[in-house]
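Read the structure below first, then the notes.
Omission of a single protein chain aside, the complex is shown with its protein chains in their original locations.
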Amino acid sequence: MERLEFDELDKLSEQKEVFAPDAAFEAPVKNIGKGHLFMAVEEVMPEIGATDLEVRGEIAESKGKGYPIARRDVMRLFSASAILGATACVKRPAEKIVPYVNQPVDFVPGNPVYYATTCNECPAACGVVVKTREGRPTKLEGGPEHPVSQGALCAIGQASIQGLYHPERHKSPLIQTNGLTKEFSWEAAFDRIGAIVKGTKKVGIITKGSTGSQRKFYAEFLTKIGSKSENVFTWDANGLYSSISEAHRLAFGVEGLPRLELARASTIVGIGSDILDVGTSVVYHSKGLSQALSIKGIEKGELVQFEAVMSLTGGRADKRHVIPVGSELATTLLLVRSLHEQSTAKGSKGAKAVIASVLDANKAALDQAYDVVGVKKEVFEALARKMLEKPSVLVAGGTASFDENATSLQVAGIFANILLGAYGSILNFDKGWSASPVKAGDMKRFMEASADLDVVFVIGTDPSFTLPASYGFSEALTKVKTVVSIQNFPAEVDRLAEFILPADHYLETWGDEEPVSGFLSIRQPAVRTTVNSRQPEEMLMWIAASAGSPMGYADYRTYLSAQWKSYYEMAGAKVDYETFVKAVLRRGFIGKLDTRTVGDLKDVKISLALPESGLKLVSPFDHRLRDGSFAHIPILQEVGDGMTTIAWDSWVAINPNTCRKLGLKRNDVIRVEGPGGFFEGAIFPLPGLHPDAIVAPRGNGHTDKRSTISNGVGFNPLAAFAKAEDKVTGQPVTSGQTVKVSLVGKTYRLAAMQKHHDIGNRSDIVRTTSLAALAKESGDKDLDTVPDLYPDVLHRGDYRWGMSVDLSKCTGCGACMTACSLENNVAQIGREQILMGREMHWIRLDRYFNGEVDSPGVTFQPMMCQQCNHAPCEAVCPVLATTHDDEGINAMTYNRCVGTRYCGNACPYKVRRFNWWTYKWNTMGEKERDRNIRALNPDVTVRTRGVMEKCNFCVGRLRDAKLSAKERSKEFGREFRVQDSDVKTACQQTCPSDAITFGDLKNPGSGISKLRRDPRAYLVLGGFPEEKEYGLKTLPNVSYLMKVGADHESVAGSEGTHAPEHG
Amino acid sequence: MSDTVQWDKTISDVNEGILKGVEGRPHPTYYIALAFALTLLITGVVSWGLIATFGIGLSGKSSPVYWGTFITDFVFWVGIGHAGTLISAILFLFRAKWRNSINRSAEAMTVFAVITAGLFPLIHMGRVWNGFWTLPLPNTNNMWVNFRSPLLWDVFAISTYLTVSLLFWYMGLVPDIASLRDRVKGFKRFVYGILSLGWTGNIRQWHHYETGYGFLAALSTPLVLSVHSIVSWDFAMALQPGWHTTIFPPYFVAGAILSGCAMVYNLVVPVRKMFRLEGFIKEEHLEACLKLTLLTSTIVAYAYAIEFFIAWYSGSYYEWAIFRGRATGPYSFYFWTMTFCNCVFPLLLWSRKIRYNTPVAMVICFLINIGMWFERYNIVISSLAEDFLPGSWGHYEPSIIDMCMTFGSFGWFFTWFLIFTKFFPFVSMSELKLIMPKPLRRKPTH
Partner (left out) sequence: MRALKILTAAVCILVCQMISTDAKAWWMWSPGDTVDNSTQSMIGTGYHPEQPIDFPHNIHAGKLKMDCQYCHSAARRSQSAGVPPLNTCMGCHKIVATDKDTIKYITEKYRRNEPVEWTKVHDLPDFVRFSHKPHVLAGFTCQECHGPMQENVTAAQHAPLQMGWCIGCHKDNLDKGAKISCNTCHY
């Protein structure tokens, strides 16, 4: 039986045409194939199906207070009390050992268990592998086999573990009646809501965007209780989903988002695009883009970006044109025009006719558009020619998807892509498209319907924060008699709710997503509920039941498994359904791509209105906090914005020249007055913005005491916006409204982690080359032979670990910083400590501008301990707290450190971090320095006050890998070595752009060895070996790959953008 | 020089005149000074208490500026400690007579300064309760210290220096304590009796004394050069631009002697007033000390210049950037203060009139001490704040605690020094007698 099951599973995994991206899958980090996930599922997850009746009884009858968790809580408590005892500096209490009563058969205490599930932080639905220790999730990693995440995960996905353990989640159901908030039992809450629902049939549900069965279930719930099933209103502040989907409905008559395979494109044009910041599926697109732009022989793809703001995507672009706010549509149409004029333009006659008609309709506007946009006709023509030569695609969106022309912009984009012939190859709309997680115009529908709604459930979304106050959502909601807010974390909307029901975090719930039609990605609980919360869908079931019209499912899981039947037939597995489901749960996904036939371009109209000049307010998503739903997660606040390196703050970014013109200086507080209201914020002069753009990111500025983390941090720029709607869909939009700025007369220091913004004419830190120069390069580089007086470096160990960072791949998204902090228990320290320059990140992102202020080049340089072979820090430590091990790692022994901090001075890379205080775990308590014990990695020492710390190549992971290799060697009687696929550092594992490579330098075949011999390889501060100039001769084991500019532009910059903190 | 001293007292007045201060009540200003010193001391103790309890984070340091005022103070006090041994040992060997009137105070200053300096590495440690790990002690962990680390060399250098200068100072004290013992009664007599180690002043004792004294002088002479060279290696051995230079040892020694002599002057003049010692410490002696100051200040000025020249000449971008930054960057204030105080103002001492004008000379010496503190500050901070990678640059401003520690260290130093002046002869009587006129000879008249 077991055996058969495995075969079945292998068959399933062979069906790789689940939109397999062109790149071969990376071998799994933690090979899901082996290990616990292949044990019978009950044994791995006693929570779901169970081994023996007794336990099952237990589970069924007690959710939340079931004993397996209770036991683990006990364990946790004891370890916790141990640590607390020590921190309170009383003698450590004798530690207790609390074993299981019934230990799952294949559970080994001290060894992690991995669950495959699906991230729910955004509708992209990345596959996640959750590492749990004694039933407690400790780290999230991208599912290595999962086609969406391909092993990677964005900062937000990584950080959701802190959301799970956040101490400020609601602890029990709350009922608010005229200002008083009282705790209630679940039963009481259900009874009361049920009674109300029974009374009225006018029930509505506002929910976050999702592609899974969720929406279907809500509709079913509504019909069950006798309400209108279309009363499900989806809302996602990211306008991209609705605008793209709606544009395609207009253009082709069928809804959905085309699946974007950037890897196949050679020239990519972004019109204000933010695929690397937020986009629709940031990890998938980062992977694709990094493949598209990577160097293939003597060729490399190119990203051309037109934008008004300075997005990470723009920073990554090879060529960047700055255009006015709101002129994205015009720009796209100009490009469409140039494409259309080309004889080689693809696309059917009909389509071309439609496009021609649109172009003619807007001829007058287009003719003067060149001046408005500020880009010459020749540029567009040259670009058009280039794009038609090779497979190319146009990606539009970003802040432009928040303005009134969002949908028209996407239509124009469709035009361009039709002319480029991108559909079918790069844009998949007929095979494996994605359904839109939100329906366009839903919010408008709600505003209209709200008048005759008596009960509204707000589930997992918070429009009262993510919509501008001027839109009047909150007013509309207050008119509704009963509002039930179902959130996994306190939200602004709670204020308006009568019932507040704590929902499970996604790591505690069942669910599914369909990121690509026909492809199912499964969500399963990795832990028992950590607070007294429940699954939203099951709440609805209870409510329906107590309203006297039960839905007829035991729980949401049974509902789901009913939904998944179709995949069972599709897979044609020969095992029974239960076994099939278990098998699928182990992989976390299953499916075959749906196909459909899409007609030709329909007749669509676009009316182009050119933007008038004047200061325009733009509020893009902060790439860490998105629309603000993650503002309560400390690590995301701490990682800092990529471009500005500002943490724990919001800022108003303005072009330095404009600042000079308006007489504004850095950190001046200005009052930004828009049609809808005003807000005040400090200025950050950011190069590369359009002179008329006032850029204030969203995400912060939570008003009520939502969380000690987000409370009082930053401001909400939406306050300035007047109510505006998409011309086509009526979706509320927030961008490009004209504003006035005035000095308030205060100054406010923004906590920017980087004080200095250009490379200061230093030439051997960030090195660049060009394709032409590379073509000439030949032969392998040898970075390790440097003439000096030291004895040769001997690596007596079996391994020599090395890392390589590709500067032309890094996008500055900050996923590596997040992953590193979570893996290594790096403390988050809060704003005032960062202002003092005490940030603790083991890997930091140095961001350098170069070129002129108006359109600078941007380089991100991930900087972690370089593991020097001639380490300056090792020589100077008086107590041998930092030493070199025989595998090339510069070991830091915290408990030996006495804190002279001499090593920190001696380090030329300044990557050592000192614990100025006993920073407690994540900043999650009274003070910003209080930590949350449960969110710690039990395999890494927690540093306390007075000791130095730094990157150690995740030596814990290395040790585990070496031990399992040893184990295998013993098992099979022959020597096994750790291979590239066996171990990855946290940063490398999660990097969505594959910028980081790590491995064994003693193995000549390993990826890292190849990259260290690569002609692009160089050592930071290693001088110019080709000119017999060897710099500091620290001989790092971390090598970098030169940034490849499109042309010969050098990144070593002028003092032009020099904007130091100190003046 | 001291041959031309205009003595108005003879050796017979020595004991009387000098020990009066010890037995009688000193000038009231003494008590004011002592009170002031104690207040400073308390501030220092309090701030150290806070650091030990709450964490080194109370000081304004950050990454990349891991070292701040504590190391500045350390180097400063070691420097102060220098002149003492120079004056007492080297000048003794050169038979410079003028030293005899001020060597006692100089040696006392040395001892207390070195004690003060020795505190700072501990204060500065992140985990001071583990500070003893820096000593090569056998332990159950099979752990040893890192003899490659300049900080460890410091441990040895400072302790050696302290031991030797302590011996030197005490040995010089023995005959004076003996004569003190013979004058006082009761408990005091008992204590001084013990301290004087049974000194009777017979010829054999004098013979051994002279030999031993000469020997110790010879022994401590190399230390004068070694200690501050080793301290300078704390910086010179690190890779930091602005630190990694070979000129540091001589440059630090010169600087140290400069600040030391200035400090001697600043100490002797007021104490001379408090204890009415004008008759024994003559202007000529102080003037000689000022000449030494002038000499070293010119050496220091030369060192600054050379440092800059080499930074430019070396062609190393990072080196030159640091020095440009020092002169023009965020820390230029400290740099220019340092330059003026150490190189420009001392030039006034070329004029004999000013050398004999005690108040002005006092001010100049005071400025020199400030300048020398700023020099160390400048070296420590500006090299760290903006070194190699612009992405890692930071900024440092001393926190209140930092400043309290600095003032506290002055309090600590002065408390010891003033207590010493109260209970021990401030001028080495035995040596003074060697250079003072005999009572039989008629006072020179002209």
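Labels A and B are assigned to the chains in the order they are written; within every chain, residues are numbered from 1.
Following the convention adopted for this analysis, a contact is a pair of C-beta atoms (placed from the backbone, for glycine too) under 8 Å apart; a residue touches a chain by one contact, two chains touch by 3 or more.
Note that the coordinates shown come from a computational prediction; the quantities given were computed from them, not determined experimentally.
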Quiz item: Of the listed residues B:I11, B:V46 or B:L122, which contacts the missing chain in the full complex?
Solution: B:V46
Self-check item: chain A residues that touch the omitted chain in the full complex
Solution: 58, 67, 71, 74, 82-83, 85-92, 94-103, 108-111, 797, 883, 885-887, 889, 891-896, 918, 939-947, 952, 955-956, 959, 963, 966-967, 970
Quiz item: Which residues does chain B use to touch the chain missing from this display?
Solution: 46, 49-50, 52-54, 127, 129-130, 132, 139-143
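Keep this in mind: only the chains that are shown with their structure count from here on.
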Quiz item: Cα centroid separation between chain A and chain B, in whole Å?
Solution: 59
Quiz item: Hey, which residues of chain A end up touching chain B in the complex?
Solution: 754-763, 765, 836-839, 844, 846-848, 861, 863, 872, 875-880, 896-902, 904-906, 908-918, 945-948, 1020-1021, 1032, 1034, 1060-1062
Practice problem: Sort out for me which residues of chain B touch chain A in the complex. | Solution: 54-57, 60-67, 121, 124-128, 130-131, 133-134, 143-146, 148-152, 155, 234, 237-240, 317-318, 321, 330, 384, 386-395
